[in-house]
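One protein chain omitted, others in place.
Labels for the chains are A, B and C, by order of writing; each one numbers its residues from 1.
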Amino acid sequence: MAGNSFGKIFSFTSFGESHGVAIGGIIDGCPSGITIDADYVQSELNRRKPGQSEITSPRSEDDTVEFLSGIFEGKTTGTPIGFIIKNKDQQSKDYDHLKNVYRPSHADYTYDKKYGVRDHRGGGRSSARETATRVVAGAIAKLILKKYKIEVLAYVSQIGSVSMDNDSTVISSESVEQSMVRCPDVNSSEKMIALVQQLKKEGDSTGGIISCNIENCPAGLGEPVFDKLHADLGKAMLIINAVKGFEFGHGFKSAAMRGSQLNDSFRNEDGKILTKSNFSGGIQGGISNGERIYFKVAFKPVATIMKQQQTVNKSGENVDFKAEGRHDPCVVPRAVPIVESMAALVLVDHLLRNNLYNYNT
Amino acid sequence: MAGNSFGKIFSFTSFGESHGVAIGGIIDGCPSGITIDADYVQSELNRRKPGQSEITSPRSEDDTVEFLSGIFEGKTTGTPIGFIIKNKDQQSKDYDHLKNVYRPSHADYTYDKKYGVRDHRGGGRSSARETATRVVAGAIAKLILKKYKIEVLAYVSQIGSVSMDNDSTVISSESVEQSMVRCPDVNSSEKMIALVQQLKKEGDSTGGIISCNIENCPAGLGEPVFDKLHADLGKAMLIINAVKGFEFGHGFKSAAMRGSQLNDSFRNEDGKILTKSNFSGGIQGGISNGERIYFKVAFKPVATIMKQQQTVNKSGENVDFKAEGRHDPCVVPRAVPIVESMAALVLVDHLLRNNLYNYNT
Amino acid sequence: MAGNSFGKIFSFTSFGESHGVAIGGIIDGCPSGITIDADYVQSELNRRKPGQSEITSPRSEDDTVEFLSGIFEGKTTGTPIGFIIKNKDQQSKDYDHLKNVYRPSHADYTYDKKYGVRDHRGGGRSSARETATRVVAGAIAKLILKKYKIEVLAYVSQIGSVSMDNDSTVISSESVEQSMVRCPDVNSSEKMIALVQQLKKEGDSTGGIISCNIENCPAGLGEPVFDKLHADLGKAMLIINAVKGFEFGHGFKSAAMRGSQLNDSFRNEDGKILTKSNFSGGIQGGISNGERIYFKVAFKPVATIMKQQQTVNKSGENVDFKAEGRHDPCVVPRAVPIVESMAALVLVDHLLRNNLYNYNT
Partner (left out) sequence: MAGNSFGKIFSFTSFGESHGVAIGGIIDGCPSGITIDADYVQSELNRRKPGQSEITSPRSEDDTVEFLSGIFEGKTTGTPIGFIIKNKDQQSKDYDHLKNVYRPSHADYTYDKKYGVRDHRGGGRSSARETATRVVAGAIAKLILKKYKIEVLAYVSQIGSVSMDNDSTVISSESVEQSMVRCPDVNSSEKMIALVQQLKKEGDSTGGIISCNIENCPAGLGEPVFDKLHADLGKAMLIINAVKGFEFGHGFKSAAMRGSQLNDSFRNEDGKILTKSNFSGGIQGGISNGERIYFKVAFKPVATIMKQQQTVNKSGENVDFKAEGRHDPCVVPRAVPIVESMAALVLVDHLLRNNLYNYNT
């Protein structure tokens, strides 16, 4: 009941602190016979890692995944897949000044209140470094989704005050990856990069929004009344560090609309049942209906800024604090593979769950 | 792995269709020795039920809860609490015309695709009637929260285009309940009522937003890295019928902000560690920090409208469809106790989970 | 985490005390499209109920199951199946003398120590009456097993000192049910009945052994390394009231044997891989191998006897105690359908779990 497992059938348990020996995890419930393309897994990890471009943190974490079990002669065996990513370039001494201070809007204070003891180095367990393990698990989930031709594609649609509002932008893996901020619209991408560089100079940070499309998801995924597909996607997004909001389909804008505007009429097109519009976002009653699933995820600015802030220390004294070390002014571009990974974990879990119960098929 | 249980320690399993014999549930993991005020539970149910005011559906569902086990001489015994709410006033024939039609933006189509068979009467399992069972479980959760002096208070902050923007409004159980739409701001409440009445005439529907405050939540609740408190709250809200979005703290607006604006400085005030601002919404790193927790939930308009719509039937033929029967143009006011119930279930579950692991206390 | 749910995919949650309003349960995860033969379910319940023969308790519990949800037009819908069995013939006053006494070898003392409060009437939650709900769930599981032609057949092989040692006895539903003690060997059956009648006169009780065969179980069921098929069967048996031991295959006798005696050689017989002997009991490495699964379950004597015993009361005073009311001198014959039900629940759960992961099939 500690919260380090995710997924009920395709289940992922993670471990590891930012500056411990290693981070890693176990995937239990992966079907046997899946070919594991280790290069693909590593390439996904590389999309997340720091130091990948001039606007990210210069920490050169190597982030090399080592698989320890569950794969034999290149294929999954149905037994648990254990893996580790060793922590290198730790420079733990960078963090001695954090031992007794509660950084504003970080998890230092709450971890101390909850557990009484805390690995303060680099945020310990609360560090976003832990999300590297999710990207490994997510990459394996994506390999399974490929067999079903399901595609998960996330991209940055807002950084700070810069929104991508060009509706005709082509969203593709290529258009996303060609941008340093993973925004497929070239014009918006440039503005976003400029903003991030400006913030870096100022020692400040900013938030953003990641949008995500899921294509070719079959109808039937989702387990009402409590494990609705969109709710599991929402939870998956909300457990990404710095996320403050989730909406799917027409989202918050739905509140101001009328039913007559927002209902998605069904139609039969060449023998296939489709909807004319897709305000529902591909999910109705918690179950996918075969249309595109789409959602948005809001990220707050990184809490670490290079400005002096007021806070308290472990003894409860009011102190001034200024961060040191190496940090990103905006982590949203690096969160794109994490969003995709978490979505992929949910989809595989629900694919397997849906296979379970439909007695007739 | 079917999705009809919620909560890991304080666990609620629900059953029932809109027009079956009864709906009900089992609460497992309720501590022993809790005094159950049955009148309070019933009063919570009454806040959800149809027909409670002139702007809601005139169906007079009686919604009387009957406890079957787990309570002895007025107190919980630590054994599972089973309960039922009988379905009355069923008028199932009202629904014969729905047998083969897939209503737009309802779950008819997706249930048929998933399960192959479906109780079409009144939406069956996908009907919001099922949420009555959650209100029973939530009321018991609230009785536990009272022992900890934790209060969950939800209210309507938007209906259609009418937002409550008066920041000085007193949010209290009284100010909320005196309003037919459960909006504590008298001025906004009147506008909302007028809008709902207008929509009723037009046979249309609208969405809205429910805001929720949690007061006096102790620090330490939440189980990183996957069962973060806000993520479990988010999932709990997303599994309420018609919900399309969830945000906590500064939410989606955080995306456009800077770290220097949004960081919550800690301060020691009379020996208590507090934050100066509360953009975090009372949760940091997935763990409550002792400040107010607050979040917003977006509801889409009810899919049932009294207008002719295009759709398909079970045979895949394009047909016209117009709803019959009795429906609310806006269910958001009746969803207020459901929001509170789901939040209470999450809080009790996390209270118990947190008690578990803190070895030092 | 309270322990009132059983099974991971085909999941059963039970509620209810012996003298509350009703007992009942929810089956979640039952595939859709299963035809529910309500008469069959009731007939299974009747095999368990008291008063079914002259050697059982004369309490005339009616034990009528009422299904409340999850079944529509005679078939399961894939939604949770809720059901209740009302408690009648309660005569709670019979139990006033038990309010403050801890009966020897009953659960009165341990429930009080654990929960601090206890429904003392008829044993409350610890009463074997609760097993009626398992028989309902088990009967539905058996209906699913029938689709796979899997048969679960239990019988009494020992009562007190009388063992059934005739290896040529035909074990069939008919040979078992024709015996008042559910022992298929006519000769042993008569001796057992005589023993039970003698004990009834003496006001004493006795234990016994139930043997169980599972026929036509396909190879592949069981989830190593922790949810091995025999371990889940073992746990299922050990949670039947009064059970003290479980063994499968050659069981405890294996300890004294040599590998060269006990190994089951494989052979190819007409294209089918079988084993020459079956000391393994149909399960190897925790996974079924297609051979007959068989196991034995040991029951202690009923703790309720009509003799004066020494014990303590709630205040800790040493007191004398003599049971009143109506009790069976040997419940083992009535436990036969419970053994079958628990085995069926395990098998269906593992059938569904096994369907999940084998990617290639």
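Everything below uses one rule, namely that contacts are C-beta pairs under 8 Å (C-beta built on N, C-alpha and C of every residue); 3 or more make two chains touch, one makes a residue touch a chain.
Only a predicted model underlies this, so the values are computations on that prediction, with no experimental measurement involved.
**Q** Have a look at C:K99, C:K113, C:K147 or C:K322 and name the one touching the chain we're not showing.
**A** Checking each option in C:K99, C:K113, C:K147 or C:K322, the one touching the absent chain turns out to be C:K113.
**Q** Touching the hidden chain in the complete assembly: which of C:K75, C:K300 or C:R326 does that?
**A** C:K300
**Q** Which of A:G82, A:P218 or A:G325 touches the chain that is not shown?
**A** Checking the options A:G82, A:P218 or A:G325, the one contacting the hidden chain is A:G82.
**Q** Considering the whole complex, not just the chains shown, which residues of chain A touch the missing one?
**A** That gives, for chain A, the contact residues 1-2, 4-5, 8-9, 11, 13-17, 20-26, 28-30, 32-33, 66-70, 72, 75-82, 84, 114-119, 124-125.
**Q** To test your reading of the contact rule: which positions on chain C touch the chain that is missing from view?
**A** 1-6, 8-9, 14, 102, 104-107, 109-111, 113-116, 125-126, 130, 158, 160-161, 199, 204-209, 219-220, 222-228, 230-232, 234-235, 238-239, 244-252, 254-268, 271, 273, 275-276, 279-281, 283-290, 298-305, 307, 309-312, 316-318, 353-354, 356-361
**Q** List every residue of chain B that touches the chain not included in the displayed model.
**A** 1, 9, 29, 31-34, 78-79, 224, 352, 355-360
Throughout what follows, only the chains that are shown with their structure count from here on.
**Q** Averaging only over C-alpha atoms, locate the centres of chain A and chain C and give their separation in whole Å.
**A** Chain centroid spacing, chain A to chain C, equals 46 Å.
**Q** Can you compute the centre-to-centre distance for chain B and chain C, using the mean CA position of each chain? Integer Å is fine.
**A** Centres of chain B and chain C (C-alpha means) sit 39 Å apart.
**Q** Using mean CA coordinates as chain centres, what's the gap between chain A and chain B in Å?
**A** Chain centres of chain A and chain B, defined by C-alpha means, are spaced 26 Å apart.
**Q** By the touch rule stated above, which residues of chain C touch at least two different other chains?
**A** 1, 9, 29, 32-33, 76, 78-79
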